[in-house]
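What follows is a structure written as structure tokens; I'll ask about it next.
For this view, one protein chain was removed and the others were kept in their places.
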Amino acid sequence: MMETMGAWVGVGLTVFILSFLYKDNPFYKLAEHIYLGVSAGYWLVVVFHTNILPELIMPLRESGGDPGKLAMALTPIALSLLMFATLFKKIAWLATIPIAFVIGAFAGAQIIGFASSDLIIQIQSSMQPLWASGQTTWREAINNWIGFAGLICCLLFFFFSREHKGALGAASRVGMYFLMISFGASFGYTVMGRISLAIGRAQELYDYHYATLVFTVLVVAGVFLTGRLRKPPAESAEMKQP
Amino acid sequence: MKKQLETAGVLLFLAAGVILSAKPGKPVGGETGQAEGPARAAAEARPVSMRPAEVLGAADRWNDSGDALRLFVRQSGDPEKQALGVLVSEGGGSGWKPAAAQVVVHRDPSGKSTGSLLPETAGEIKDQITHTLTAQIPPDKRGVSMRLRAVTRNIASNGLMNIAALALTPDGRVAVGIELSRDGKAGLIPDAFRLDASTADGPTPLPIAAHLVFQDKDKAVKALEEEKISGLAGDVVLVSLQAVPGGDKPFMLRAGFLAASAQARDEIAVSGPSLPVAAEAAWFNGLRLNVALLLAAVAGLIFWFMWQAKRSANLYVRRIPGIDAIEEAIGRATEMGRPVLYVPGILDMTNIQTISSMLILGKVAEMVAEYDSDIVAPNMIPFVREVAADVVKQAYYNAGRPDAFKPESVPYLSQEQFAFTAGVNGIMLRDKPAANIYLGGFYAESLILSETGFQAKAIQVAGTAEVTQLPFFIAACDYTLIGEELFAASAYMSKDPRMLSTLKAADWAKMLFIGLIVIGSVSLSLGMPQFSQFFEIAAMK
Partner (left out) sequence: MKKTIPLIVTFITGVIMTVEYFSPHPLVQHPKAAIEKWGISVMSAMIVLGTLNILIVNLPRIVRKERDWMYKAIMVAAMIATAGLGFYEQGKFDDKGSFSNWMFTHLLVPLQSTMFALLAFYITSAAFRAFRARSVEATLLLAAAIIVMLGRVPIGELLSAKLTGGALNLPDLVSWINDVPNLAGKRAIMVGAALGAISTGIRVILGMERSYLAG
């Protein structure tokens, strides 16, 4: 019983959300607000039981009067409570203390994160043999040259303290091209994954015998979206069927 | 004419790609480097004399082709030395060939100890110690200070392995670990060697609280199933750490080999226990000298240019169209009497993109307040909402209109990615903002948001450092800040010479990196890999 009801709810909401492809409508609005409400409530429960209870409240209970442990347990609670100062105008500034704590900590952690992964690893792996010798073939060497030149041009694209004119302008333009190829490749790789997701969703709808209706909706929506992007869509009655 | 020339150049380039791709050699760069199998490892490893009797504990793992890897903790000729190593056997398990370095910890009766490593080129364990590492035990602590790093090539499919061990005793905190690179170049299992063993008394195995460290095989297998271990086949993990009975906090360790492939998840080989080890803390991790130097260089440049900016206000920064577009978009929204939508991404404050987005939000909200326009800044992360609300409130205050700030203009929607997305879509369609600004860390919702915004005919400016999402923003938005431009935005908008000077410093840092890459590439071409090896990373965060 609960399962069947669940399937109905799931399929109904799916169709409501898909109707957004056509235009904003009351069904989408309903699904959106249910989604927002349920997920906000659900995550409150989950975060409370997986983070707040074990990380904030339990340590306090388990400290057993040991002053060191008590201090360790009380500090995050105090910091969290300071955040609630925003609700009261007079002491609202107190909330900046925990904010400063978190922002400082993670700004520092991210300095290291970027320096020790992205930065040094990319610099190191950009060092490649530039001519054929030993294990490097001429083909690899040429590819290394292209990669090397591309990298330098792309880096020059990000140059801020000089106007992009003359040689720098040309180099940054080439850099832009490399970036565009890079973005295109990334785009191409993602397309396939996204389409298979949509197929998976359609499959699920099919499993619950809504195939005909749902596919009609899907196709109509798809045609409108790709073919008539800029035209204001007109009202349509059949779209409002759940 | 210029355009045709450019198009011709691009076509020529693609044609070159066709030729160069016809018979691909090895892929360029570490990111896509092909994995090398144990068979190759065995072929390249030099034999080291190794008698089975010396192996204190060993554990084997076989792969599909019958190659076997044997992990062992062993004792060398000298009972005070011990080694952790790997043997490789090709196709069926007969004839072991060592492919790993041996980590040797030497302790003499006076309490002085040395830790050593033997790379695979070493012959006899006893005599050819190539690196001697600092180690000392204060008599009262009976610990060995170890910072060992053994570098071995081609142990398993993932290439190079580093072994780092570090054990701390004085305060009861113990850390022993093994780090492995994933791609043969760099990138080690992070935090593999941090564990807390504060109850380290007595002979029972210690509860170990690091996610890569397990007491027994079953737990390790369970963690594998729960994907808490992201190790690749052949990764070495610390399996257990056991206090030596009656000892004053020295430990024995067991190492394990992961077979993390989907087919062979339950394959984890566990070694026997090692000889006792203990250690004291060091202040500086020398393995990270390269990162320290690089960071110091960047920071040094930043400080230098800041100091320069103080002395002379003469500082040129080129126009960055994407950032200028933000102001234009706000202006247009004001003219149309419609609000500005600001989405600070979906990542937590732990990500610097979000921090950067908050800094830009301050400038954007100040402009909005000055123009007497409206802003909507919906959030997915509750903490980010609190910060954003603070930032916007402060911006209104700075603009001299503190009473115009409405708390509901910075709402929290939901902590669920797509519920948030659906909610922002709703705002776009119903509040009809004329300018949509997306700055921060975005994932899959980037395209849903920017396409909806496009169809709602808003001016859109986006910016992120997420490489995978940039193409979608570029396709759907009017302007996109790419990577570094996002981080430059707050300095650029501030127009403060000291802030702008950091952009100039970043330019010089880029020149420095280009120089390093040139030196590294040329020296590699000349057959001198030392320079590039210096930048190989020993541990990744």
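Just so it is clear, A and B label the chains in written order, and each chain counts residues from 1 on its own.
Methods note: a residue touches a chain if its C-beta (ideal position, glycine included) is under 8 Å from a C-beta of that chain, and two chains touch if they have at least 3 such contacts.
The shown structure was predicted, so the numbers you read here are calculated from the model rather than taken from an experiment.
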- Task: Using the definition of touch stated at the top, determine which of B:Val317, B:Val343, B:Leu470 or B:Leu524 touches the missing chain.
- Result: B:Leu470
- Message: Under the stated touch rule, tell me which residues of chain A contact the chain that is not displayed.
- Response: 2, 5-7, 9-11, 13-14, 17-18, 20-21, 29-49, 51-53, 55-56, 72, 75-76, 79-80, 83-84, 86-87, 92-93, 95-116, 118-119, 122-123, 125-126, 143, 146-151, 154-155, 157-158, 175-192, 194-195, 197-198, 200-202, 204, 221-222, 225-226, 229
- Query: List the chain B residues touching the unshown chain?
  - Reply: 3, 6-7, 10, 14, 17-18, 20-24, 27-29, 31-32, 166, 168, 170-171, 173, 175, 194, 281-285, 288, 291-292, 295, 298-299, 302, 348-350, 352-353, 355-356, 358-359, 361-363, 381-383, 385-387, 390-391, 393-395, 397, 407-408, 411-413, 415-419, 421-422, 430, 444, 447-448, 451, 454, 465, 467, 470-472, 474-476, 482-488, 490-491, 498-499, 502-503, 505-506, 509-510, 513, 541
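Methods note: only the chains that are shown with their structure count from here on.
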- Message: Using the touch definition from the top, list the residues of chain A that touch chain B in their complex.
- Response: 17, 20, 24, 29, 31-32, 35-36, 39-40, 42-43, 47, 83, 86, 95-96, 99, 102-103, 106-107, 109-117, 119-121, 123-131, 133-134, 136-137, 139-140, 142-144, 146-148, 151-152, 155-156, 158-164, 173, 177, 179, 182-184, 186-187, 190, 229
- Touching residues on chain B, where the partner in the complex is chain A: 6, 10, 13, 16, 20, 23-26, 28-31, 185-187, 288, 290-291, 294-295, 298, 315-318, 320, 349-352, 355, 358, 383, 386-387, 389-390, 413-416, 418-419, 422-423, 425-426, 429-430, 455, 467-468, 470-472, 474-475, 482-485, 488, 503-504, 506-507, 510, 513-514, 516-517, 520-522, 524-525, 527, 531-532, 535-537, 539-541
